[in-house]
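The complex appears here minus one protein chain, its other protein chains still in place.
And then chain A:
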Amino acid sequence: MASNKKVLLKVIILGDSSVGKTSLMNQYVNRKFSNQYKATIGADFLTKEVTIDDRTVTMQIWDTAGQERFQSLGVAFYRGADCCVLVFDVTAPNTFKSLDSWRDEFLIQAAPREPDNFPFVLLGNKVDLEPRAISAKRAQQWCQSKNDIPYFETSAKEGLNVEQAFLAIAKNALAQQNQTVDLYNEFPDQIKLTNTQRPSNGSDSCAC
């Protein structure tokens, strides 16, 4: 089991199908890219270790399926996430329009304690392709309207900004974790003997 210094972050990647979620993850974890499209079935899971300020952080990356028919499975995974990465395709306007519903659905299903401060990161992928349909400015505006979500323009194909984006994701999630202090000793957990009779003993007073 890990020492106190080790941290594990659960990172969920969401977005419409074929925006490049799996490609981004493969580029990040395996430094590989393939032009072939293979739809994710259900979800894929990968692990990546990063070091942030002397802390070893393990990222448990949950690459979900973008296709609608797998949605019922995906939502079961959202709970307990430390960070949510939203991905759209800068050449496909529809994928940008869906961002709101992805974000809303995530917040409903994951039900984080502070939805307004939950760490999201937005990635505009496929910047190596033309023609561009969504400008950086438009994406940034959307991010500002959502409590200043960090925005990165990436290319999974060329490995552009991928490392930086995931580092920001890890930092964001870690900052959130550090904010939540361990609040122990708040409930004393003392056994009240008079209340703890076993049903089989059938007695309700303690003769001590």
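To be clear about the criterion, contacts are C-beta pairs under 8 Å (C-beta built on N, C-alpha and C of every residue); 3 or more make two chains touch, one makes a residue touch a chain; residues count from 1.
The rule is short, and it goes like this: contacts and distances are computed from a predicted model.
Only one of "DNA primase", "Vacuolar fusion protein MON1 homolog", "Coatomer subunit epsilon" or "AP-2 complex subunit alpha" fits the UniProt record of the hidden chain, and that name is "Vacuolar fusion protein MON1 homolog". Within the whole complex, the absent chain has one touching residue among A:Ile13, A:Ala81 or A:Ile134, and that is A:Ala81.
Panel shows chain A; residues 1-4, 6-8, 10, 26, 29-32, 40-49, 56, 58, 60, 62, 73, 76-77, 79-82, 110-111, 113, 177, 180, 182, 184, 187, 189-193, 196-201, 203, 206-208 of it touch the chain omitted from the view.
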